[in-house]
Structures are given as structure tokens and as C-alpha cells.
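There's a structure below that I have some questions on.
Just one protein chain is left out here, and the rest sit where they should.
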Amino acid sequence: MTPAHTLPGEYFTSPSIFAQELRRIFWRDWVCVDRADRLTQAGDYLLADLGEQSVIVLRDGSGQYRALHNVCRHRGTRLCSEPHGRLRERIQCPYHAWTYGLDGRLVGAPHMDTVQGFARQDYPLRSAALQSWEGFLFLNLGEGSEPLDDALAPLQSSISRFRLPGLRSARRIEYDVQANWKLVVLNYSECLHCPVIHPQLAKLSPYQSGANDLTEGPILGGYMDIAREGGSLTASGRACGAPIPGLPEADHGRVYYYSIFPNMLLSLHPDYVMFHTLWPVNAAHTRVVCEWLFPPQTLDDPAANPEDAIEFWDTTNRQDWRICEQNQAGIASPAYTPGPYSENESLLAAWDSEYLRKLGGADR
Amino acid sequence: MTPAHTLPGEYFTSPSIFAQELRRIFWRDWVCVDRADRLTQAGDYLLADLGEQSVIVLRDGSGQYRALHNVCRHRGTRLCSEPHGRLRERIQCPYHAWTYGLDGRLVGAPHMDTVQGFARQDYPLRSAALQSWEGFLFLNLGEGSEPLDDALAPLQSSISRFRLPGLRSARRIEYDVQANWKLVVLNYSECLHCPVIHPQLAKLSPYQSGANDLTEGPILGGYMDIAREGGSLTASGRACGAPIPGLPEADHGRVYYYSIFPNMLLSLHPDYVMFHTLWPVNAAHTRVVCEWLFPPQTLDDPAANPEDAIEFWDTTNRQDWRICEQNQAGIASPAYTPGPYSENESLLAAWDSEYLRKLGGADR
Partner (left out) sequence: MTPAHTLPGEYFTSPSIFAQELRRIFWRDWVCVDRADRLTQAGDYLLADLGEQSVIVLRDGSGQYRALHNVCRHRGTRLCSEPHGRLRERIQCPYHAWTYGLDGRLVGAPHMDTVQGFARQDYPLRSAALQSWEGFLFLNLGEGSEPLDDALAPLQSSISRFRLPGLRSARRIEYDVQANWKLVVLNYSECLHCPVIHPQLAKLSPYQSGANDLTEGPILGGYMDIAREGGSLTASGRACGAPIPGLPEADHGRVYYYSIFPNMLLSLHPDYVMFHTLWPVNAAHTRVVCEWLFPPQTLDDPAANPEDAIEFWDTTNRQDWRICEQNQAGIASPAYTPGPYSENESLLAAWDSEYLRKLGGADR
């Protein structure tokens, strides 16, 4: 019996496989966009860019979240240019002033009403599915998608005790990584590299500790132990605040790590939560957004130190991106051939299977 | 009946359609190069770059304008590197000193005369058709092209009263626009966007005023009214000098706008003339050159203010380029589909038809 092997090199370098990934994965699956509480007022919006697709994610007057393609139905102009902002009741095209409600309906189209055969109801902004889950917004550009709750059901039980919807974001950092998006996920999915790449992390959390509870399918992960009692993953090794209120005692000494296919990485600490979203730019370039969430009590407590967690993971993130980039450079060589996974890399083999299954799906 | 619709997205993003446009349009049609009076002395030249083709446009010793490919017949070296300059009677290759007359004849080829089978007359610089019309130089890289005068005949009657050959250039500005060249033409072909994009222009010239007189074929356009009597399109709203000498009274309150397929935009004001030439770089990038022409009397009159016109249109140009770029970004989305034109956009529908007809022509 041969061990599971890494994917062939073309999966990390081919522009045509990258184009298939957009069509069959990123434009069809649920992707995590951001925290819902970034949109607090009616008209608040942010842009989600998935390849060439730009989508306006907004909160409408009734408080509902919506996703509308950022493309005017008249001449195709991008409606919103800023990555986030606030709209006033209407979305107006900056070119010829076609005007849409926050629900996408076309409500004004200068000089069109005299055009024979034209009817406003035929030209709403194209919409996409958008749902919130545990305080996060998920977007789906496909048609007839699986309900989001079903997709995330495997994670629900292990996650609800972290009371995610009540946490508040303290920091958001964007990184440009010159590596394929899959290498970022695969890097996240094992700690075999921790002693080599992250000596500080390996000290705080033994790299072979813990166990995985989700070992196949679109959500994969488990927990690792925190070495020091009452500690956490921070630059100082001390917790940066009190544990998340209501979190069971058993979770005080653990960090849970889950990858949620395709683009979310969720890291649950006793005292805070970190998540990454991945935004593929091309086969060898990924934009990564990382955000740190804390209980409001921690952010309001002058004795707490959220920076301690942010500094720790920002350093760790940069160590990871550098080795991912070196991984990308090596895989690009025609001399690369798939290599064997160890048992510490079982989640990677599981992720590769899920990925191939999704990629192999019939094209639209 | 459905209204006319914008072109499908691939026409603005596909590298292969862009390559066809070069072959079937820019390398086959008459394209406006520049003003003839940029070449005043024998040997004066400028380079015209159409895609990968570089052409030397020059004035020879007899005062004739000529177009010669900027490619040595020996080893293929580019002969002239500077965008414009003056040649002394000969064009000499900077590599091995093959030397050509200003008519393209090979007059010197070191060490070639002993080569069996070599004859100088077999290796002239390749030439292209070049003709002047109303003070402008037009270049045609194709074979067996329609006579230039026939091509421009529809415009001749409405234009001769502007005495274009006698005007002098006061300014030339080059812009880099991150949009397909067709979006620049289409933007020029309607003023429906003026109230939104150019509030100052819309005040000086009501956007629904005037009428079009050329509504199908390769030359399209008409006039719009100037709101203020004796005014013009300038930053101050005042004419920047006396009307063009001899211009009929009826034209003193109008601006004429014509697009000349494929790459020229000609804007005739009572007191000055502006023209744009478009130079496609790739499907999403166009170099645009804008030049302002005045009667010599205006340029010599200390009380006149040519800057007033230049400032106005430079600002307006930049507003246009920005919205063209936003238009390009939106059209690049797979969510874009053709949208309906209003009647104010009838010239765009006509231009699209002409474009498709030219593009569809049999390949060489």
C-alpha cells in the first residue's frame, strides 16, 4: 500500500485549472465573506471580489443582508469602487445614473421609458445568495446551492459554545501571498512544520498534542493543547483576557482549528477567535485577510491585552506565507512530483480528496 | 421589438479579439496619425506604433510625406528609437549601417555586394500608404485600401469651413487609459453621461441639444448648442479668442463632434478645434493623444486665452477616462450581459454595427 501523495504540480501552476477552480468552486460554493457586524447601518456595504466577479454585500433598510453583482445593467459599469462604504437608500450608477433599490430593483433609468420594448422590471441588478452563520456572512454565486446551515452543520455543535455572534473584531490585516491558495490551506492543516517554522508556537502548544474530530468532507480539523495552564497563544504566552464567557472548563486548555472549504480558516482560542479568508488572485497569488475577535469584556478591560494575540499570530502568519511561497517556487519546477504524506498530514490528504471531488463536478 | 444592446463582454476583454482588431482594423484601415505640420523640414519624422508594428512617418526632400516600416531589411533592427526627430537625408541602421534613402530605397549595405544573388533593389524598407487630409496625416498598413478622400467624403462638406489646414497646435497631452479603446469611442459618442460626469460641460452645452447629421457608417456625429451667446467650451465659459476666421455665423453657437473610424475623435468649436487619436495597447489599455488647434491669430493675440480651452477639456478628458476604466472593470465580470441603449445612444448602436462589419471582414 502506498501512502497518500500530494497533488501533481499543475494544480498549483496551471492558469486553466485556476479558471476551473473559480467556475466550479469559488463561483459555486459558499465562501466566507466577512463578519456580519461590519455592516451595522442600512446601506452599509463591502465588496467581495472572486476572480473577475465583484459583488456588493450590503444591509438593506429592513436589516436584511443582500448580495448584488457590482455591474450596472445598462452599460456594465462597476457601481461601487470603494472596498466598503455606505449607500443612501439607492445604488446609483456613476455613469448614466441608472438607479437601483438596495434590493436590486431598477427604480430609475433616464431616457429609457420611451424605448420601445423596454421594461424596468427586466433589468434588476443580478443577485446572489447571502446568508449569515454564527456572525459570519457567506456568499454563494451559484444556482441551487445547498442550504448554508446544512453545509456547516458538522461544525455547529463544537462551535456554538464560543458564542461567536457576540464577539467583536479588534484588528483586520490583509496579506499578499505569492502562492497558490491551496498551499495556504494545506499549510494551515498540519503542525508538523511548527517546530521548524514556528518555534515559539511549538513551545506554547506541543505540535503532536490534541486530536482531530472532523476528518473528512468540506470541514476538517480538531484541537491542540495549550502547554501552560491558563495560557493562550500569544507573544507572552499568557491569555490576553478572561476566557470567552460561558466557555466550558474543558476548552480552557485547547485551541480548535478548522478549515471550512474553500476559503475560511477558523481558530478558536479560550480567550479569543481568529479567522482567515482566502481570495485567490491567480494560480500563484492569494490575498489573505486575517481578523481577530474578542469578547467585548476583554476589549473594554484596561488590564486585558488583545495586542498580545495579534502580535503573536501576525508573526506566525508571516512565517507561514514565506514558507508557502518557497513551497510554490519548488512545485513550479518540472522536477517536482507528488510526495508522500505522513500520518500527521492526514487532514491534507482528506482536503485534497474533497478538493478533487468539487473540482471534478460537471461544469455549469 | 427589443432595443439595440451593448456588445458582449468578450469584445472588451479577449486577447484574441484584440489581435483580430489589430489585423482587421488597425492594420487595414486608414488611421489618423497626427497633424501634418509636425513635420516641417525634410527628414522630420515621428513614429506611429500600431500594436507591435512601428512605422516611421517622415517628410522627404521633396516635401512628400511617407510611411516606412521601422525594421531594417538586414537583421530586423528597429531603425529609429526616439518618438520623433530629424533624419539627415538618409536612414542608417544603428547595427550594421545598412543605409536607406528617405524614400526607403536601400543605398548602402556594407559587404553585401559580394554576396551571390544579392541585389540592393530587392531590399527597400517596406512602405505603407500615407496621405494628408485637412492638415492631418492618415496611415494605412493594408493593401489595396479605399482612397482616403472617398473614406472621408461624408465629412468634407461640414468641415471645410473650419479651415483646418491653417490652424496651429498649442498643446498635446498623452493619457494612459486602463480601458478598451472602444469604450473611449463609445464614451465620446453620447452626452447622456454629461450631467453626471461633467456638470461643468452640461452647464455650458445642454446635453440634449443639437442634432446628429452622420448617423451610420464609419463617420458618426453632429453638433450640440453652446448655451451662452458668444461663449465656448472653456473653463471660464468664454470663448478663448475670436471665432475661426470665415466661420459662418450659424456655427458660432455650436460644437461639432465626429468619431472617425477607428481611431480619431474630432471636436470643432467656434474658436478652436480639438482632436483625439487612440492607440490600443491591449484589450484593457489604450494610449490616447489629445491635441488643441487654434487660428494663428488667437495664438498671437495677447488678449486671447487658449489655456482656457485646454484646461477645460483636460479636466473633462480625465473625468471620461476614469469612468471608462470603471466601465471596463464592470464589463470584465462574467455577470455582465449586454444592456439596452436609449435613443440618446443611437450613435453607439451605429458604431457597434460598423465595428462588427469591419471586424467580420475576411482575414488576410
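We just call them A and B in the order they show up, numbering each chain from 1.
Just so it is clear, a contact is a pair of C-beta atoms (placed from the backbone, for glycine too) under 8 Å apart; a residue touches a chain by one contact, two chains touch by 3 or more.
For clarity, every value in this text was computed on a predicted model and none was experimentally measured.
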From B:R38, B:R86 or B:R126, residue that would touch the chain that is not displayed: B:R126
Among A:A42, A:V107, A:I197 or A:A227, residue touching the chain not depicted: A:I197
Touch list for chain B against the chain that is not drawn: 27, 52-54, 69-79, 81, 94-97, 110-112, 114-118, 123, 126
Residues belonging to chain A that touch the chain removed from view: 1-3, 6, 9, 186, 192-193, 195-197, 323, 326-327, 329-336, 339-344
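By definition in this document, only the chains that are shown with their structure count from here on.
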Centroid spacing, where centroids are CA-atom means, of chain A and chain B in whole angstrom: 47
